[in-house]
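Submitted below is the structure of interest, expressed as C-alpha cells.
All protein chains but one are shown at their positions in the complex.
This part shows chain A:
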Amino acid sequence: MNKAVVVSGCWLPGLSLHEAFTDLLHVNPQRSVDITQPSFDSPSSYWLRAGVGGNCGRFSSLRDIHSPAPAAAADPDPNPDPHQTTSPQTEPTGQPNVIMPFGNTHNKLKMNYSAEQEYPDLSKHNNHMAKVLTSEMYANLRDKETPSGFTLDDVIQTGVDNPGHPFIMTVGCVAGDEETYEVFKELMDPVIEDRHGGYKPTDKHKTDLNSENLQGGDDLDPNYVLSSRVRTGRSIRGFCLPPHCSRGERRAIENLSIESLDVLDGDLKGKYYALKNMTEEEQQQLIDDHFLFDKPVSPLLLASGMARDWPDGRGIWHNDNKTFLVWVNEEDHLRVISMQKGGNMREVFTRFCTGLTKIEGLFKERGHEFMWNEHLGYVLTCPSNLGTGLRAGVHVKLPNLSKHEKFGEILKRLRLQKRGTGGVDTAAVGGVFDISNADRLGFSEVELVQMVVDGVNLLVDMEKRLEAGEGIDEMMPEQK
C-alpha cells in the first residue's frame, strides 16, 4: 500500500481513494469482496456505500449510464440461456458502436488522402499479407472497420513492420476481433488459402475432440521421444482479441477464465498465478517447470499491439500435477497445453480433450462460448492458428536422421514441421528436435495428432536404422 502513496503522492486528499481503488481493481479470486461491508474506514467507504445494491441493481446502474437507450428492456438475466443466440434485451438504436481505445484512430483522417498515398511499401516484404494485398484491395478495404473499430491498417501493421522471418514465412496480419475475418474477407481469404494449403472460402472444417478416435499413440519410444505436448488456443466470443482489447476488456477475460478454471477438479484441479502478483519464488518455480511465459520480444507480436499493458491481466493456470496448463491473455485469450515427459502422446491428448471439453462447458454455464464457426473452426488471433489451433509435438532425438539429405523431404511428406527445442524462433541443439504437425485448418484434431503419432514412429524407426548403419530408402513415405 505504501507504493500507492508514492504513485499518487501529489494527490494527497484523495490518497486513500486511490489506494482503495487500485486495491479493489486488483484481481484476487481468493478474496470475496462484500461491498455492503466496507473493509476500511475512509472517504472511499462513501463511494462503496453509494453503489450498494443487489447484483442486478449495481449492474443496471452501470448499464443505464452507458446505454440509456434500452430503457424498456428488463434487467438481463445474470444466467442467460447459453443456447439462446440473441440477447433478451433490445438492441439500442442510434447508439454509436462500442469502440476499443486503440485502432480506428485515423480511419476518417486517412480518407483525406488517396489510397495510393496511404498504400504501404511492400516491395521488400515476404509474408502472406504482402503477397496478397494489392493497391486495389487496399483501396477497397481501407474505409471499413469492424463494430469494435478495428481497421485494415490495424490488421496489417505487423506485416508492414516485419518484412520477413529467417526461418518461416510469416502471416503478416492479425485479427482484432471475430468480425475481422468477415469484414476483411477479401484479404483474409487468400491469406488463409495460401497459408493453409489451398483451403477455400467454401470449405468446411471438422472438429473432432474425441480422443477415443486416436489409434495407438501410447508407445512412442521413450529412448528417443523425450516429451510429448499438445497445445491449442481458444477465444471467448464477444470479446476483442489481444491486438485490440482495452485493459478493461482484458481484465474481464482474465476474470472469466479464473472463475471457470477454479471449478476444475480431479486431476485437473489447479491454481492461477497472475503475472503481476507472482512472488519471486513462484516465478522461479514456473520457470523451472518450463511453464512461465514472458513478455513477448518478437517484433512480430509487439508490432501488433499484443504486449500492451504487460503484465496486466496476464497469468498462468496449471493443475497440481503440472500436466495441464492454461495461459491467459498472451497471444490469444487462452492457450491450453497438455504435456508430460516421455512418449505417451495418447495420454497427453486424452487429458487435452477432456480438459478442453470441461472448460468449454464451464464457460457455457456462465453464458459464454468460444469463437467457432464451421468454415474457420476455432477463431484465433493469428490466421495461422485457425481451425484446430492445434500443435501436437514431441521433443525427439534424431541426430542421424537430421543430417540425412532427405530429412526435409521426409518431414514435408509426413506433413510435419521441425523447430528447435526453444520454440518457433530457435534452432535445434544437440540433435534434439521439436517435431509437430504443420497443419492447423482442414484437418480435425484427431487427424492431426494421428499424423504426428504415425510420423514420429516412422522417424524413430528411420533413426534406429541409420544408427545400425542401414539405409532408409525403402522406408520413404508417400506424400500425405
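By definition in this document, a residue touches a chain if its C-beta (ideal position, glycine included) is under 8 Å from a C-beta of that chain, and two chains touch if they have at least 3 such contacts; residues count from 1.
Here, contacts and distances are computed from a predicted model.
Asks: As a check of understanding, state which of "GPN-loop GTPase", "Creatine kinase S-type, mitochondrial", "Aldehyde dehydrogenase" or "Dihydroxyacetone phosphate acyltransferase" is the UniProt name of the chain not shown.
Replies: The record names the chain that does not appear here as "Creatine kinase S-type, mitochondrial".
Asks: Any idea which of A:F291, A:W310 or A:W372 touches the chain not displayed?
Replies: A:W310
Asks: Given that one chain is not shown, which residue among A:V132, A:V160, A:L300 or A:A428 touches it?
Replies: A:V160
Asks: Consider the whole complex, including the chain that is not shown, and state which of A:M137, A:M169, A:L226 or A:A252 touches that chain.
Replies: A:A252
Asks: Have a look at A:K185, A:K276, A:K341 or A:K403 and name the one touching the chain we're not showing.
Replies: A:K276
Asks: Given the full complex, what residues of chain A touch the hidden partner chain?
Replies: Within chain A, the residues touching the omitted chain are 3-4, 6-11, 14, 17-18, 20-22, 24-26, 33, 35, 44, 46-48, 50-52, 55, 58-59, 61-63, 65-67, 76, 78, 80, 85-87, 89, 91-92, 95-102, 104-110, 113-114, 117-121, 147-148, 153, 157, 160-161, 178-179, 236-239, 246-249, 251-253, 255-256, 259, 276, 302-303, 307-310, 312, 366-368.
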